[in-house]
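Here the complex is missing one protein chain, while the rest keep their positions.
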Amino acid sequence: MASSTLEAGGSRRHGGTLYEMRRNIWAYIFIAPFFLLFAIFGLFPYLYAFYLSFVQWDGIGGPASQQWVGLENYQSLFRDDVFWKSIYNSIWLFVVTSLNLVIALLLAFILNSGLVRFKEFYRAAFFAPIVASSVAIAIIFSTLFGERYGALNYVIGLVGIAPVDWLGSAFWIKPAIALVVIWRYFGWNTIIYLAGLQSINTDLYEAARVDGAGWRQIFFRITMPLMRPVITFTVILSIIGALQLFEEPLLLAGGTASTSPGGTDRAGLTVLVYMYSQAFQYLEFGYAAAMSVALFVIIVVFSFLYYRFLGREEA
Amino acid sequence: MDESLIPNGLSRRRFLKTGAAVGGLGLAACAGFSSEGEGTTGGGAAGGAAGGSGTPIPGVSNKDVEGKTNITVWFWDAGLKYAVTEFNKTNKDINVKFVKLGFDDTHQKLLTSLAAGSGAPDVCALEIGLIGGFAAKGGLADLKQAPYDAGEFEEDIVGYKWQHGSAPDGRLIAMPWDIGPAGLWYREDLFKKAGLPTEPEEVQKRVEKWDDWFQLGEDLKKKTPKTSLFADAFNDVYVPMVEQQGHGWFEGNKLQFVEKAVEPLKKAQEVRKAKIDADIDWWGAEWNTGLKKDAFAGMGIACWMQTGLSQSHPELIGKWRVIKAPEGNYNWGGSFLSIPEQGKNKEAAWEFVKYVCCTKEGQNAIFKSTGIFPAYKPAWEDPIYDQGVEFYGGQKTFRLWTEIAEDIPGNVVHPNDRQAGDIIGNEVTKVEEQGKDPEQAMKDAEAEALKRIRDIES
Partner (left out) sequence: MASVTSPEGVVPRVETHHTGAITMRDRINSAIMYILLTLLALLSIYPFWWMIVASTRRSATILTAPPPLLPGGALGLNYEQLVAQLPYWRNTINSVGVAGIHTILVLFFCSLGGYAFAKFRFPGRDRLFGLMLATMMIPGVLGIIPSFMLMRWLGWLEGADNYLPLIIPGVANAFGIFWMRQYIASAIPDDLMDAARIDGAHEFGIYWKIVLPVVTPALAALAIFTFMGKWNDFFWPLIVLKDEIDYTLPVALASLPNLYSNEIGVQLLGATIAIAPVMIVFLLSARRFMAGLTAGAVKGS
């Protein structure tokens, strides 16, 4: 899978872009459904959301009540310390939760190595968090993290540590959210990696074993390089997913009568939770739209940086 | 694209947000109203008050009735179906279809429909914690105008509730339906164990000021060290003390953070420091377990708590008593029925709204089945309001709730109530968790609100 870039130069040698296009007509047909559906179902909503970032709108009065405000939403956004705080929180959570990719890759490698018996059982087990309903997750984890009767505090109490207010303290809320996210998605990534590992010829492993390579060498010399496209996929997906964390922070720090979304000092407020509040709770649809444009730019930059420096599919 | 990032179970009502998402209010499905003793069967065959009875959903079976005007209503409690069935039976021209939605979902779906310019129902319920945003112009019909002329009912509706349904510019955006008169609850058995007075009259006499209530807490803890008087100072003290001054954070366009919240916060902080509360967050498994283990003997909460508690903790039926909160009554919760401007059958919609909100039969049908307490005062003439209630050991609490309701200060809603609530909530967490000075906290909250919310002043 070399040379996925710099195609244009190569193709011209065969006799012009038009010729190349005609020669590859089936490729265009094969990718057409995406672009067609996007044109129908995606373009209008996205352009509309982009347009909203230049208006002030409470939604209640319908489309007619939108007021053009130019760049005002963006100007306020850059001065909004809560927005920057939510960006910080989201990036923090992204960095810490990327741990789940490491766990998943190791697990997939171990399960695929043939060293483990009952691997069907483990694989099915790791899949379980994905199917657990949000209601269940909310109840289980709030019980687990409970300050007075929670299991976690019980366990640390056994070794003499004082109870921690996991969900109430500004310090612990992010680790608590990260824990839930990792728990919830490592199985997802394990399955992706397992599927990816199926494309690696097992002969390669055997040849390496014969040559006296240890599992560590096999992992770093064979598995990692050959899995690169799949790893790139999971990393990009993680960037998109982690920077758009929404459900878990809301479940653990959603706000009550005497609190606000994000918990104490908004330490658990992610960009998406903040954006959602602005739109659907504070009725600042224009402001929220500007926020989503900014978040889009941030995600693109992160993805691009990763792809540029680490994700290239060189041989 | 459409693949929404907003999953199930996320957004819940403001004050119950954690509660519902965490299954906290998670109490019971068919809320048998325990004054009739159903609750004592303990969750088992508690009767089909809220839908467990197997009756088909009216909206489904009555679809497309010929020759009638069909209208749709969105609400979040199955209790409404009794009123709908009754209405459809007696009204010859209108057929109501009831679509049940989740609590927060009702509001989200209405908001989306209004924003998109179509899709709203003929009648939609709103809750006090979320109604503020809908006060913005253009979405909901002003019920004071023709053909509704709701003004004729103003005298019959509890005073403060009428104001809750009104926008700052005087429009009535939703018809008051039910209320949440609140008081201080305590466990008679635990008070007895601690040698404290147990009769509501005596306790009421002792609790003239908030400090008396806290003193009671100290006495209780001295005798029974494992039992605090209430779970969470910020829910059981701060919220009631704020609400006693009338709901909401605005007077006109003037912010009220410092005026309304500093004293309650100081009290809550003091109480927390003196370890009078159990320091257990409301609604979740912690709270539920604490209740079972007698970790607290009381709470500040509204009448509707009876419905859930009689199902989730039937062993406590008969042990609860209620007194009025010292230094003023307050309200917690309650809903309204609104008529979106988009609707095509506004007059039929109004007929139904009137039936539910402004007739004795409509109101009491729902009250008796679910405990949703009427805002319509003539409904209180029913004999049931003068009966002793088993849940409260025979105390005549229904009458008590009506007395409390008559004496609660009102305030109109403001479109920015929600945002203001979150801004102040953020500072409240700092007071609670990090010991921030309440005065400074409220000043900071005002500064932040002035920065974020248009057209308001401090």
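Read from first to last, the chains carry the letters A and B; within each, the first residue is number 1.
Note that in this section a contact is a pair of C-beta atoms (placed from the backbone, for glycine too) under 8 Å apart; a residue touches a chain by one contact, two chains touch by 3 or more.
Just so it is clear, the structure is predicted and the values come from calculations on it, not from any experiment.
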(request) Name every shown chain in contact with the chain that has been left out of the document. (result) A, B
(request) Have a look at B:F134, B:Y186, B:W213 or B:W304 and name the one touching the chain we're not showing. (result) B:W304
(request) Based on the whole complex, identify which of A:A136, A:M224 or A:L310 touches the chain you can't see. (result) A:A136
(request) Give the residue, chosen from B:T227, B:Q256 or B:T370, that touches the chain omitted from the document. (result) B:T370
(message) Using the document's contact rule, name the residues of chain B that touch the chain not shown here.
(response) 1-9, 20, 23-31, 43-45, 48, 50-55, 57, 59-60, 76-79, 99-103, 105, 108-109, 112-113, 115-119, 284-286, 288-289, 292, 304-305, 307-308, 311-314, 335, 370-372
(request) Name every residue on chain A in touch with the hidden partner chain. (result) 1, 4-5, 7-8, 10-11, 17, 20-21, 23-24, 26-28, 30-31, 33-38, 40-42, 44-46, 48-49, 52, 59, 63, 107, 110, 112, 115-116, 120-133, 135-137, 139-140, 143, 146, 148-151, 154, 183, 187-188, 191-192, 194-203, 226-230, 232-233, 236-237, 240, 244, 272, 275-276, 279, 285, 288-289, 292, 295-296, 299-300, 303, 313
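Rule of thumb we're sticking to: only the chains that are shown with their structure count from here on.
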(message) Could you work out how far the Cα centre of chain A sits from that of chain B, in whole Å?
(response) 37
(message) Can you tell me which positions in chain B touch chain A when the two form their complex?
(response) 1-2, 5-12, 14-19, 21-23, 26, 108, 111-112, 114-117, 133-134, 136-140, 234-235, 238-239, 278-286, 289-290, 295, 415-416, 418-419, 421-426, 428-430, 432-434
(request) Report the residues of chain A in contact with chain B in the complex, numbered from low to high. (result) 38, 41-42, 45, 57-65, 133-135, 138-139, 142-143, 146-150, 165, 167-170, 244, 246-247, 250-251, 254-266, 272, 276-277, 280-283, 285
